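As you look at this complex, bear in mind that one protein chain is not there, while each of the others sits in place.
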Amino acid sequence: MSRQDHIREFAANALTEKRVDYFIGWKQGYNSSEMIPAFVTDPAEADQLVWNPLCHHNLVTFIKRNMPEPADAKVGLCVKGCDSRTLVALLQEGLVDKDRLYVVGVPCDGIVDRRKLEKMFSSEITEIEFPERGKVKVTTRAGETKELDQKDVELIGCAHCRYPNPLYSDNTAGPLEKEPDREETKPDWSALEQYESLSDDVKQALLEKIYATCIRCFACIHVCPVCVCWDKCVNRSRQPELVSQKVGPKENLLFQMVHMFHVAGRCPSCGACDRACPVEIPLGLLHAKMNKEIYDMFGFEPGVKLDEKPVFQVFDLKDQFGD
Amino acid sequence: MADTTSGAAKKRLTFADVVPGASTAKAGKLAGNSYVPEIATVVEIIQETPTIKTFRMRFDDPAVMESFSFAPGQVGQLGVFGVGESTFAITSKPSEKEFIQFSVMRAGEVTQALHKLSVGDKVGIRAPMGCGFPMDAWKGKKILFVMGGIGSAALKATIEYCLEHRADYQGVNILYGATHPTNFTYQYDIDEWQKREDIDLTLTIDRECDGWQCDVGMVPAVLERMNPDPANTIAILCGPPIMIKFALISFMKLGFTPEQTYTTLEKRMKCGIGICGRCNVGPKYVCVDGPVFSMAELNELPDEL
Partner (left out) sequence: MASKYLKSEQLPAFLESLAKNARVVAPFKRDGVTQYEPWQSGKDVELDVLLAKQSPKEYVFLQTETYLKFGYEMAPVPEGAEGEDAVPYETVKVDPQNEAPKQVIFGLRPCDVRGFVQMDQVFGGYGGFYFDPLYNARREATTLLAVTCREPRSTCFCTSVGGCPSSREGADVLFTQIEGGFFVEPITDKGEAIAEAAGAALTDPTDTQATEANEAKLASATKVDPAFDLEGVRDALHDNIADKRWADLAMRCVSCGTCTYVCPSCYCFSINDSIVETKGDRYRCWDNCFNPVYTEETSGHNPRAKKMNRFRNRFSHKFWYYPDKYDSLLCSGCGRCIANCPTRIDIREVIRVMGAPKEAPAASGAVAASAAAAAAVAAAADTTTEGKEA
């Protein structure tokens, strides 16, 4: 039985038994190259749910504050390993009610970076198939077809994934994926090396350049599963004018800094912001940097242990600010 | 569907087509830079209730003050430079030529800044905006005002207009409710109204209170006790949403039709000139199509009041 079949069965059962009001999984969007979040209320419709390496959406977003409809709905949802860490982060802070959730864990061996693919073809991608595990077959609107190795076109975070299996779930869709030895292997921050080697001035200039194109659409903030202030966001505050509503390189940098600091210690780098950004700003860069700092200072990985408090919610005299 | 080709049939207006040099306060539609406020100076501040102040202001440009006129029910944008603008009902008499007046309840950013003003301070005003009540069409009718709390501000100019043109209207009837005797605005006017024989004024407070001589009870309940005759009457309603909700039920019970029941809406507004898209309720913009609506018009709109 495939993971997809497991998901469909768990969803149908949960709906039939009225354990949940609706079940959130993934389904195909307007063509087979786009997967989108699916909200299923009828057990008969559970077979629209799919699982493949295009199911990038972190569905935990849809259970954060102000998202469930109605607010007290009992919700079923699928989580990948990285997604589950954001769920654990919410649970650690008591921001979601465990009793109203039914979680299907989906072990994951990597998610395809659709934007990386887009840049490899001149025509629009209209079809993506997975003929076998590890292979991606892409067809364009112009009719061009190409088969690629999945590992070459995965999201940046997947290569160093430490948690391919969900850390919190009620059921698991199929066998677990192979886990890295986390005691032996420390988190890999090699993607940050280039950034960290820059001088402060160059960093400042680089960040301003990166964020210059930000259009303040709030996609990064609204899709972020641990960004929960939502309608009370400090980024929208006008009096006092903490963050200017003007759009410009310096203002945008501050806007993004607010988001970064606010999710520090709670953001496990799930990458939802990166993928949501319509102008493709590499938002994950600063979040990863923050995660590295927190790991180096406190040995803390966000959203890993259910009974752990987020690092910035505890005060420990033994905490050291570096060496 | 209407013509959807958005084509050349509708020639785009250019600067050559509009009157230059006019502003909202001076002229109306199709003219000048409606975003730029006229500077005015605070000439008098009246503390109405613990949270409401009335501000009287005079435009610094005498020509603007001279030519300023508005229809009862119209609103204006009153702003403090550096804080922002908000929409308020104009509460001066429509015939007033010495000043323009707004009553402001202290609540948010702009209103708090306004409450800190002193006489002599500068403000920016963009007024008048929106549509007023069809006072001419109502000639010969009885006008029944039902208002609660700060809702009185939205109807103040209209009441004044009716009193100035008292002979045009068959009757003027006011029902005004507040939570507590200290929460009535325009106490000085109320004293006058009580003395006049051609106004039927009913005051009510929510709960009994020492020394209170008038009615006690929520506005909708008092309204039902008053039992006004719907014949040849226009009812105008303004107050907190909860009061409006129940007063409407009472009006329907009393036999008032949606066509003869009016209210004036409040919405968060920015541009005030029907462009920024914020104050819409379905296809209607409160800033240009309103703020005055009959219930018959509101019934056609999405439930997003």
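Order as written gives the chain letters A and B; numbering starts at 1 within each chain.
The definition used in the following text is that a residue touches a chain if its C-beta (ideal position, glycine included) is under 8 Å from a C-beta of that chain, and two chains touch if they have at least 3 such contacts.
Just so we're clear, the structure is a prediction, and the values are computed from it rather than from any experiment.
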For this session: May I ask which residue of A:Ser2, A:Gln245 or A:Gln313 touches the chain that does not appear here?
Result: A:Gln245
For this session: Among B:Pro50, B:Gly255 or B:Pro302, choose the residue that contacts the chain missing from this document, as touch is defined above.
Result: B:Pro302
Exercise. In the whole complex, what residues of subunit A lie against the chain that is missing from view?
Worked result: 22, 29-31, 34, 36-39, 57, 61-62, 66-67, 69, 115, 119, 122-124, 126, 141-142, 213, 215-219, 221-223, 230-231, 236, 238, 241, 244-248, 275-276, 278-280
Problem set entry | Residues belonging to subunit B that touch the chain removed from view | 1-8, 10, 12-15, 17-18, 29-37, 39, 79, 81-85, 107-108, 111, 120-122, 124, 241, 266-268, 270-271, 273-283, 288, 302-305
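One rule holds in what follows: only the chains that are shown with their structure count from here on.
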Exercise. Measuring from the mean C-alpha position of subunit A to the mean C-alpha position of subunit B, what distance in angstrom results?
Worked result: 49
Exercise. In the complex formed with subunit A, which residues of subunit B make contact?
Worked result: 83-84, 109
Exercise. For subunit A, which residues count as touching subunit B in their complex?
Worked result: 238-239
